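Single-structure report; data block below.
For this view, one protein chain was removed and the others were kept in their places.
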Amino acid sequence: MASKVLILYYSRTGNTKQMAELVTEGARDAGGEVILKDVGDAKAEELLDYDAIVIGSPVYYGSMAGEIKKLLDESVKFHGQLEGKVGAAFSSSANIGGGNETTILDILDALLIHGMVVQGNSAGDHYGPVSIGAPDERVEKQCRVLGKRVVALTDKLK
Amino acid sequence: MASKVLILYYSRTGNTKQMAELVTEGARDAGGEVILKDVGDAKAEELLDYDAIVIGSPVYYGSMAGEIKKLLDESVKFHGQLEGKVGAAFSSSANIGGGNETTILDILDALLIHGMVVQGNSAGDHYGPVSIGAPDERVEKQCRVLGKRVVALTDKLK
Amino acid sequence: MASKVLILYYSRTGNTKQMAELVTEGARDAGGEVILKDVGDAKAEELLDYDAIVIGSPVYYGSMAGEIKKLLDESVKFHGQLEGKVGAAFSSSANIGGGNETTILDILDALLIHGMVVQGNSAGDHYGPVSIGAPDERVEKQCRVLGKRVVALTDKLK
Partner (left out) sequence: MASKVLILYYSRTGNTKQMAELVTEGARDAGGEVILKDVGDAKAEELLDYDAIVIGSPVYYGSMAGEIKKLLDESVKFHGQLEGKVGAAFSSSANIGGGNETTILDILDALLIHGMVVQGNSAGDHYGPVSIGAPDERVEKQCRVLGKRVVALTDKLK
């Protein structure tokens, strides 16, 4: 059975959304059954329905957008039930050195607290894909690779 | 003229609120003009009116509560105008190793991105006061000391 | 075949060593083939020989001891070859709020950059076991649980 992957994003400029679509493509290419959702259209409970959860956020003051944080805060009501699922994150910002890594790690910390499993990447953007402005060719590749890796890891863990 | 200090907190169990009150006492003892506010009663624009901003949060999935993040996200409309102000943070959680430090650093990162000035403490809770459950004697001291140190630093910078 | 686990530590007071022994016990109870080593007796190349790597450090200025960092820096010569292995971390310090979480995350970041797989814990010390002073009963449990979880995850991924 295919690994079920939820890709959640928040996006105002469209850059993070575009990254989310690229991660989705990579995950589908790897055989995943993928749902892509704006965080505003998602309910915390939906996190329970997937084998893997990938979250993308623009960089707002060095961490995930409040809209995403709100959903994660609500997930406390089923705390413990995400244990062992696979997680990943990506972010976009206007500038280098603008908080991209801290935003990704902020999301990964939350997923670790849920008992989830995360993997870095020795070859590319190590913690997760980072875009400075609109995704360029480098970012497109990083996002597709993340999608593939998430499905590969989830398949192994199932 | 006395340094003006805003102490913002979010609290459900009352532990973070109690910490905020102790920080307030310390800051007042040091001669600061202090306003203590639940973040729900504050508007982002108010951050502009103070020389120092101290933020306390319970630990929700390793970072600040969404309610506080929302206010900080809104502060982008006057980005750059908090440059040089003093900032500090504190947190409370149910458990040791539960995300207290990452929550404090999440807040400090946001304040640094605003161009603010933060100071660690070589003697106590290094990044900011941490409470495990209700504040005990150790935490009470850490909170009062933070209030004093924030006022001392702000006085120097004025 | 049993999962091969390397548990590396640096310890001056003996607290981190004691934690390492407890993690070892937990990992052996779970069926792992475990080697426990002082980082001073290990060579970077040995990391290649295991399915899982667990690193424990005292908190020195908020991150891992220089002795451990040195070994990790040397591992750059086989960068990419630890991809997909399981990693974990633990730390001990003198005080609450003393940098325990940042030390653990400093180690986990390094393991993620190697492309390794890490898991948080929804029930206990979320990022990894934290000891304030000598390990007490709570810490003993956390360490044993970490050992078990590392073996369980590694078994699944093999």
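Letters A, B and C mark the chains in the order given here, with residues in each chain numbered from 1 onward.
Keep in mind that, in the parts below, a residue touches a chain if its C-beta (ideal position, glycine included) is under 8 Å from a C-beta of that chain, and two chains touch if they have at least 3 such contacts.
If you're wondering where the values come from, they're calculated on a predicted model, not measured in any experiment.
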item	value
Among B:4, B:17, B:126 or B:148, residue touching the chain not depicted	B:126
Contacting the left-out chain in the complete assembly, out of A:26, A:62 or A:115	A:62
Among A:16, A:100, A:119 or A:154, the residue in touch with the chain that has been omitted	A:100
Missing-chain contacts mapped onto chain B	79-80, 82-84, 105, 109, 111-123, 126-127, 153, 156-157
Missing-chain contacts mapped onto chain C	60-66, 69-70, 72-73, 75-76, 98-99, 102, 106, 109-110, 112-114
Residues of chain A (touch criterion as defined above) contacting the omitted chain	62, 95-102, 105, 124-130, 132, 138, 142
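Basically, only the chains that are shown with their structure count from here on.
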item	value
Farthest-lying chain, centroid of Cα atoms versus that of chain C	B
Same vs different contact residues, chain A with chain B, by half of numbers used	same
C-alpha-based rotation, chain B on chain C, 0 to 180 degrees, nearest 5	180
Centroid distance [mean C-alpha coordinates] between chain C and chain A, Å	25
Length of the line joining the C-alpha centres of chain B and chain C, rounded to whole Å	32
Chain centre separation in whole Å, for chain B relative to chain A (CA means)	29
Where chain B touches two or more other chains, by residue	62, 99, 102
